[in-house]
Structure formats: structure tokens, C-alpha cells
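For this view, one protein chain was removed and the others were kept in their places.
== chain A ==
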Amino acid sequence: MEEYAREPCPWRIVDDCGGAFTMGAIGGGIFQAIKGFRNSPVGVNHRLRGSLTAVKTRAPQLGGSFAVWGGLFSMIDCSMVRMRGKEDPWNSITSGALTGAILAARNGPVAMVGSAAMGGILLALIEGAGILLTRFASTQFPNGKEPAEDVSQ
């Protein structure tokens, strides 16, 4: 329980950034391996070399963009937690929207709004899935009635 004795928040940013990079690199590695394999000349050596080249070039790029998204999202989330003083699903949704908006800032205000909506909706779905999972996990142990009225009055 030592890890939960300290505040999770500033260290959570590094955690999320690294986790996102790993996800992007592994997922991108698999996709680019298959794509590079298929887009190479006939012959197993050619194909393997093409697949390896594609993985070496493209997978870190995808991992990098995932890491930027994850790191920025976690930073905004921790800032909101600190500002509001409360941990809520609202923090996550707003963080997702702001992350989408900031990452589309080069394409003008309309693109920012669209990207913010997408980020917010995506995070809302993820939060909904998380809430569903915790509710299902907690209703696995049926309690019925809570009789212990241990009110120290």
C-alpha cells in the first residue's frame, strides 16, 4: 500500500505518458509489420526487410503521437484535480476535450472545436465503460442490507 500513501498526481503524468507510448509503439509495430510485409516485393527476404524497415520508421512515430496525447491529457487532468479539489468524471471529459483542442490548434478554430468534441466524446465513452466495470465488479458481492449503524454520536 506504500504506492497509494503518496499523492498519485504528478507521477501519474509520467506513468500515462509512458503507457501511451508503449501502446502506440506495440500497436503501430504490429500494424506496420503487416503493412510492410505486404507492400514489399515477392520473396521472403525482401518482405522481412521491408517489414522491419516499416516498423523501424513508423512505429516510434505512432508511439510518439500517442505519448503526446497521453501526457497532455494527464497533465490537464492533474491540473483540473488540483484546481477543483475534487476527483470526478468531469475532469476526464474536460481534459479529453482540451487535449483534442490543443493538438488541433494548428488547423484553426473550427478544427479545434471538432477535435475537442471528438476527444470529449471518446473520454466520456471510456469513463462510461470504466463506471460500468466498477459497478459490475462491485455488484458481484451482493450485500442486500447494511445493518451496521455504527454511528459514534
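By definition in this document, a contact is a pair of C-beta atoms (placed from the backbone, for glycine too) under 8 Å apart; a residue touches a chain by one contact, two chains touch by 3 or more; residues count from 1.
Note that in this section contacts and distances are computed from a predicted model.
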Protein name as given in UniProt for the chain not displayed, "Auxin-responsive protein", "Sorting nexin-1", "AP-3 complex subunit delta-1" or "Mitochondrial import inner membrane translocase subunit Tim21": "Mitochondrial import inner membrane translocase subunit Tim21"
Contacts of chain A with the absent chain, listed as residue ranges: 3-4, 8-9, 11-12, 15, 81, 85-92, 124-125, 127-129, 131-132, 134, 143-146, 151-153
